[in-house]
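Data first, discussion second: the structure below is written as structure tokens.
Yeah, one chain of the complex is gone here, protein chain that is, but the others are all in their spots.
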Amino acid sequence: MGEKKSVWEHLKAWVDGEEVILDADKYIVNRSKREKKNWRRNFSMEYIRGNVKLYRFLSIAISVLFIGIMLSVVNDLPEFGNPANPADNEVMERYLESGIEETGATNFVAGMILDYRAFDTFGEANVLFLAVMCVVLLLKKDQKNYSAKEEQENREDDFFDENEKRPILQIGGKLLAPLIILYGIYVILNGHLSPGGGFSGGTIIGAGLILYASAYGQKKMQTFFTFRTFTLICVGGLLTYCACKSYSFFTGANHVGFEIPKGIPGHILSAGFILPLNICVGLIVACTMYGFYALFTKGDI
Amino acid sequence: MEHINLVHNIPFFSIFLAMLCGIITALVKNGRVAYKIHTIMVLVVGIMSGILLASVVKNNEIFTFMMGHFPAPWGNELRAGPLEALMAVTFSIVMLLMVSGGSEFIFKDVLPEKQPLYFIMLNALFGAMLALVYTNDIFTAYVFIEINTIASCALIMAKGTPQSMVGTTHYLVISLLGSGLFLLGASILYSITGHLLFPQMKEAILEIIKTEQYRLPLLVVTGFMFIGIAIKSALFPFHSMLPGAYHAAIPTSSGILSGLVLKSYVILGIKLIYCVFSEYVMETLKITEVLFAFGLAGMVMGSVYAMKERKMKRMLAYSSVAQIGYIYMGIGMGTRVGMTAACFHILAHAITKTLLFLCCGSFVEDSGGKEKIYHMRGAAHRNLLAGVGYTVGALSMVGIPLLAGFISKVYFATASVYSSGKMAAVLIVLGVSMVLNALYFLPSVIAIWTPVKGAESRPTSSVSPVFAVSIVGFIILNFALGIYYRPITRIIQMSIDLLVQ
Amino acid sequence: MSTGIQIILLVFLIVCALAVSFTKNLFIAVIVFMGYSSIMAVIWLLLESPDLAITEAAVGAGVDSVLFFLTLKKVHYLKGTREG
Partner (left out) sequence: MNHLGTNFYEAVSVILFGIGFMNLLLQNNLIKKFIGLNIMDTAVYLFLAAKGYIWGRMAPILTDGIVDASYYINPIPAGLVLTGIVVSVSVTAFSLALVQRLYKHYGTLNMDEIMKLSREEEGE
């Protein structure tokens, strides 16, 4: 550690000869250490392989140093749970006090992410979409990643799915999957009234679909859920989302157009765009989660 | 009904148009159609950004655009001024030229059924870069950084070879480390300021500096955010993911990643410096000095690594590291003149490095997939246009007058005069790095022009018209930026003055 | 909410995280990670964020683990499957 400090000071003196404040110095030491390790790791792999112990020691030392610095930062941060913290300001007050008339949602989190800060959520839906497209790019069967052996294995799997008897899994799947999906739909539809919303509900529906697919095999799923349906649902959901949000951004920023009626807070048909947006997000997420599963197992939806 | 100012809607339109095209492309089955959609989208965004640029320069204004019904501290916001508009125009032009010039590579190297997916990623990447440029909210920045990461990884791995998978993994791990640090920084910043939008944060931070209450957290946060951005934009010690990734990716992807994606993070960093951590805070916390030192180190080390490389694409990747070092050096000078030089260099590097990657890709294709500089002897005779393009790009990187690279170096040297105590360091390193640049670029230029015996037996490759147009376009842009640089620098200066206010 | 339970849960989190780092067996690592996510969901419930708790329970303990297990199966790590 002493050595690094002197290197930094040397550099510093060379640059402009000023003094370094203590805190900055501490942080620089942390930083120069980390970069040294990165450099080692990526540039002389052979060297590290010979020095596993050194490498391990360095990683642990850096992590411990990091934790130490962060603990001292935590020590200086605003107190946990104190109502006088900086985060407790007019922004939060408005979300909580005017949230109901402005968004119509009694779940303030849903109101916040789908109305006040909807641009972030739009980005988030896009992240999910891009991730599933990446997985399609990586794992969907094509001539570069699909061999005859896998073809045969897949055929065997299909055969087992059709002929093997797995009573516990199949009866359980048959009984549970509809209930799980129903619960997911409930969570989505009540996203603006109670905890949950499009994302959690969609994941639950996706889990139900995964359960069903693992009990009965993907062949059976494909009778009603093909790659085409998958793309259509995803794209349809995102386009609806995009259209709703474009409308509200455009009208909001230019002060034109009509307000969407907010309905009576607490009722299921209320909160303007939040309910349709939740449904869109739910559909996208459910398809995406099942899509991940299907691509991971068979390389096809 | 009030009067609608459509020009102010342009940032929002361009981001949403790019994203919308990305979504729609998923329905397309044919790569050519996807390519057309992409080209039209970029063209439209480019024209719109041009109008925006003309308007903001004329009115000398910087404006915020409310995303939704709620004003600043409650809703999201976009913010556009001359700098943002200029960057959007540059991104559109470079993207257009690069993708049309490199479309051959896409259609050849990516499997036909996956070509539409490639264009989805390109569209999303374009939208995310625009969002990073325009954003005025730190969490939006985080979300779009993630989109940028995923889309750029997809561009790298689209080739489908094992090497590209390895490159992608490396790139992904290091990028995720960067975004993790950025997120940690953002959340600590939120907890000490209580805001997520840039202007409100700035006020809160100035308050903190005054009261000295959360000084250590502020210091560490600033450090984390800038380490995050430095990792993302491959500043010298964090550059290790670049060579493998750029080497394995198709040339179009490499060009876009090196020329535009890295720059979008740098611009986010510049916005953070001026709009969140004001100049004063940066000085007090000595962050600029750190960036300056790492920039200098990057300039030299990037070139040194590049000299060691025998493969052309890897060499170009390391050269990108060196150029990123220039940009950070400019930022680190801590003066507005330095920042102007850095911004100008962003433009110069964007148009030059994409040109180099494009030509390099065509050389590699001509020499039958061999990538060493040794194998490319005589490549310029087989493909004259690409040879000329490569030469112009290389000379510009070295810093020959009349070319864009020269102007940025002049500006860096001029800027060094204004920052006390850094002049000697800047001038020495600038000189050394120019010599090093020349040392690794000239051999490759000489190699491609060296005639090889029996070259006549190899057929001269036919150049497709789009490729020719885009190379010529890049060359013209390079000369234009090298000769008529005055208006550009005036716009940059103006926008920096506006940003500081 | 009592501080004691919270501290026990937090300690459990750290133990889980360390166990993931030090175990040699990937299967165990994934299962421990699943437990980690479930504890995180409980903690978020205690922190009065039910939205997060639902999401984390569905994602972290549900889908994430399924994805990890499928990957383990594909990389021939699980015994008892054809690939194992």
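Annotations
As written, the chain order gives the labels A, B and C, with residue 1 at the start of each chain.
Operating definition for what follows: a contact is a pair of C-beta atoms (placed from the backbone, for glycine too) under 8 Å apart; a residue touches a chain by one contact, two chains touch by 3 or more.
Predicted model only: the values in this text are computed from it and were never measured.
Hidden chain, full complex: it touches shown chains A, B, C.
Mapped onto chain C, the footprint of the missing chain covers residues 6-7, 10, 13-14, 17-18, 20-21, 26, 29-30, 33, 36-37, 40, 43-44, 47-52, 55-56, 59-60, 63-64, 67-68, 70-72, 74-75. Where chain A meets the missing chain, the touching residues are 37, 41, 45, 48-49, 56, 59-60, 62-64, 66-67, 70-71, 73-83, 85, 87-88, 91-93, 95-97, 100, 106-109, 112-113, 117, 120-121, 123-124, 127-128, 130-132, 134-135, 138-139, 145, 194-195, 197, 199, 265-266, 285, 292, 295-296.
As for the chain not pictured, it touches chain B at residues 139, 143, 146, 149-150, 153, 157, 162-163, 165-166, 168-170, 172-173, 176-177, 180, 183-184, 187-188, 190-191, 196, 213.
The definition used in the following text is that only the chains that are shown with their structure count from here on.
If the chains shown are joined wherever they touch, the resulting network is a simple chain of contacts running from one end to the other without closing. Between the Cα centres of chain B and chain C there is a gap of 38 Å. Residue positions of chain A touching 2 or more other chains: there are none.
The part of chain A that touches chain C in the complex is made up of residues 107, 109-110, 153, 156, 187, 195-197, 199-200, 203-204, 206-207, 210, 289, 292-293, 296-297. Within the complex formed with chain A, the residues of chain B that make contact are 1-2, 4-5, 8-9, 12, 16, 19-20, 22-24, 26-27, 65-70, 73-76, 111, 113-114, 117-118, 120-121, 124, 131, 137, 139-140, 143-144, 146-147, 150-151, 153-154, 157-158, 160-161, 170, 188, 190-195, 204, 214-217, 219-220, 223, 227, 237-238, 240-241, 285-286, 289-290, 292-293, 420-422, 425. For chain A in complex with chain B, the touching residues are 11-12, 14-18, 20-21, 23-24, 27-28, 31, 35-36, 38-39, 41-43, 69-70, 72-73, 76-78, 85-91, 94-95, 102, 115-120, 122-124, 126-127, 129-131, 133-134, 136-138, 140, 142-145, 231-232, 234-235, 238-239, 242, 246, 248-256.
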